[in-house]
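Only one protein chain is missing from this complex, and each of the others stays in its spot.
Note that the chains take the letters A and B in the order they are written out, and that residue 1 is the start of every chain.
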Amino acid sequence: MRSENQSIEDRESRIAILHHLSSILKLLSAFILLTSSLLTSSLFSAQQADLEDQARQIAAELRCPVCQNLSAGDSPSELAQQMRALILQQLKEGKSRDQIKAYFVSKYGDWVLLAPPAKGFGLLVWVLPYVVAAAGIVLVLLAVRRWAGRKERREPVAVEPSLIAQVKRESVIEASPPTELESGSPRAELLQEQARLYADMRELDFDYRAGKLSETDYQDLRNALETEAAVVLKKLELSPARHAAAPKASETRSAAGKQTVATEKASRPGWRLVAGGAFLLLFGITVGVLLTKSVRPRGSEQDSMTGDFLTGTGPGGIGSSSGMAGMEMKGPLSKDLPALLTQGRAAYEKQEWPKAIDAFKNALALDPNQPEAHTYMGLILAQAGHADGALMAFDRALSADPKFPLALWGKGMLLYRAKEDLSGARDTLQRLLQSMPPGAEKDQLQKTIAEISERASRQKGDSKKAATGASPPLSQGIRGTITVDPKLKSKIDGQLVLFIIAYSAGSTAGPPLAVKKIEHPVFPLTYALGPESVMMPGLSLSGKVRVTVRLDKDGNPMTKEAGNLAGEFKKNPVAIGSQNVDIVIDRVL
Amino acid sequence: MAWRRVLITLAVILPLIGILAYGFMRDPRYINSPLIGRPATPFTVTLFDGNKLTLADLRGKAVFLNFWASWCPPCRAEARELEAAWQRFKDSDVVFLGIDIQDTEEDARAFLREFNITYPNGRDLSGKVAVDYGVWGIPETFFLDAQGRITYKHVGSLGSALIIAKLDEARRGIVSTKEGKGAYSSVR
Partner (left out) sequence: MTATIGHVSVVIALCLALWGMIAPIAGARSGRPLFFASTRAAILGQFFFVTLASSAMIYGLVNTDFSIKYVAFNTTRATPVYYRVTGLWGALEGSLLLWEWILIIFSGLVARMYKEKHRELMPWVLMIFSTVSAFFLAVLAFVSDPFESIFPVPPDGRGLNPLLEDANMLTHPPLLYTGFVGLTVPYAFAMAALIKGKLDEAWIITTRRWTLTAWFFLTMGNLVGAWWSYHVLGWGGYWAWDPVENAAFMPWLPATAFLHSIQVQERRRMLKVWNLSLIIVAFSLTIFGTFLTRSGILSSIHAFSSGPVGTVFLGFLAFVLLGSFGLLAYRADRLKGQPELDSMVSRESAFLLNNVVLVSALFTIFLGTIFPLISEAVAGVQVSVGAPYFNSVTVPLFLLMVFLMGVGPMIAWRKASWDNLRRNFLWPAAASFFCALVLFAWRIRDFLPLLGFTLLIFVVFTILFDTALAVRARRRLAGEGIFAALATLAGRNQRRYGGFIVHLGVVLIIMGIAGSMGYSVERETTLRTGESLSLGRYHILFEGLKGSQQATHFRVEGAFRVFNKGENLGILSPALKFFPTQQSPVGRAVHRSTITDDLYLILSGFSELQQNQATLKVLLRPLVAWMWLGGIVIALGTIVAVWPFRKTAHEES
């Protein structure tokens, strides 16, 4: 009895549900019909339609029975023309749009309607898209809420402040991604993740500077990214590079033992590459870190190297905010060079670039050869992605103080990581090495240099495949240093342009083979003249050339004016591929 | 777990493939007529001999209504069969009527002469009659019973056997459930 009752209840409730469902469905279909008719009518109709326009609208909703998939309105076929005429005639007889459509349906069936009637089975095609879209949106919102909640519930990760500091330092300089790594090793993935996070940070920094984020939002997002990057760094520390040399995790996972052997055999050169690349990167990073710590102030009075290298916290301390306010107002310019430098460093540390730039510019106004100011300008430029400008700033700093460690480090790392000029990076870092006191830092630097050399030699091997690096392979160019005769130094002033011109050794007249233009040169200048400087397509740098240089004022390599300074390689002609083609500018034209 | 996912995958993909495979079983250009079993729409046409003919006047007789055009090869193919059938039925309670559509008068007359067609033929100038009968591919033939109801429709050329069978059904008022299909030309 009871169960029967229950089943009846069940059935009743089921029927009720069905009833509800069907009424909901009806409502839904009514709504859809309404909206769709609203849409079609408002989108595709003129307001005051005369009979002809009405006829066209009706014809546009009918399918031409002859041609494929065109409406009777669009079809050029005879039957469609006749249909249009019929529609017009029926309109003139006073028939309504629905009556006319019903007439055609009675002749050709529902087939003739280009939009299926929203009844019976045809309702599906009208309802389903909205159902799917709505369900999709609801699902996504639910999923997003769940995923966001997951993050909220999770305990915040504790990271060591030192790692955060490292992240802050490293994220600043743009490095080319670790591409030579074989994908798949956990370590390579971590490195890629790291590079990506750093790129995100730089993008965030830029957005902040562009004014797209408020201070608090910026700090929030930056902290989140830094924490994530620190976690990655921690993982990287825990998986030293030699792990990458071991068989990859995915392989040990793979079920077929034989296969493991096979792939390992096949991929031996691959994992060497991975290991090598991982080493290189690891060393790049550790050397960066250690260098930062190693470059300590050497003389207490000399404030050129105060403080922790990039973070800028040093004996000078962080400049007071009141001082900074004064700077912004461009009020009474502080005549105090050390104070300016301190302010600049402080602003740099806070990533308040405009303030930092102002401070260092002012410092340079007081002392145009202040190496530290030049160096910091270079670091700022490097972050802004101006590798060339940064390089110039480092060179200026070095021309004032050829052994200025921060500038050497900045230039070396820039050449290595951004410009991929391996030999240049090696040379620069070796100069830094010479002036460094012995210690752990020095060892690290040596390792970096070794690593750069290794990469350089490998790249030389690859150079057949692609000459993509900034430095042309030696075989296709020449290289050397350009200096100015001390007697002529006083004549260098103003907006100068340096031309390095190579004439084919055989010809005495005619256009040069290759010309390289360097604006605002800083001497001594290391140069490389490669195939990219060749004047005319089709010519190639080969054989022997005569190399001359000229310091010009008007920027036109063809004209020689009085007052221009010139020089040439003493042992002209020189074979392409030579190194140390050193030139002294020693003539006045 | 994996099995459930595989089953769901199958449950989605197989019906889809089935639907697509079903597509091979039909001709997408073919339009099923809703007219079979319905009263034929009345019309009046001017015959080639100048007289007017009204369909309503033919009540009480079975009607063989054929849409054609001179440029349509299947129409040419069936023309002789039609005339032969007419010769066979012309003395009974059956009327043959040809409607020429989308044609020039000159071509149509030439066609009639060529095949010695003697049953009445008229021209549908505006296309109204053709649309009234849902014509889309010619020749298209309708069989009407004595009450003016459409008992059978055939798209494409007819053979005499089918004409005889279906006319017989029309005279007895038997409505076919399916329409016939043969080689046709699409109207233009």
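The rule we apply is simple: a residue touches a chain if its C-beta (ideal position, glycine included) is under 8 Å from a C-beta of that chain, and two chains touch if they have at least 3 such contacts.
Being a predicted model, the structure only gives us computed values, none of them experimental.
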Contacts of the hidden chain among displayed chains: A, B
Option from A:Ala346, A:Leu381 or A:Leu432 whose C-beta touches the chain left out: A:Leu381
Given A:Leu51, A:Ala102, A:Ala133 or A:Ala450, the one touching the chain that is not displayed: A:Ala133
Hidden partner chain, touching residue among A:Leu51, A:Ala102, A:Ala115 or A:Ala365: A:Ala115
Sites on chain A contacted by the missing partner chain, in the whole complex: 35-36, 39-40, 42-44, 46-47, 52, 56, 60-61, 63, 67-71, 74-78, 81, 84, 109-117, 120-122, 124-126, 128-130, 132-133, 136-137, 139-141, 143-145, 147-148, 150-151, 154, 176-177, 179, 182-184, 188-189, 192, 196, 200, 203, 206-207, 209-214, 216-217, 220-221, 224, 250-251, 253-254, 256, 258-259, 261-263, 265-267, 269-270, 273, 353-354, 381, 384-386, 389, 418-420, 466, 468-470
Absent-chain interface as seen on chain B, which is shown: 1-2, 5-6, 8-10, 13, 16-24, 26, 28-29, 31-32, 71, 185-186, 188
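What we mean here is this: only the chains that are shown with their structure count from here on.
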Complex interface listing, chain B residues touching chain A: 29, 31-35, 102, 126-128, 130-136, 186-188
Chain B-touching residues of chain A, taken from the complex the two chains share: 65-66, 68, 77-79, 82-83, 85-86, 104-109, 111
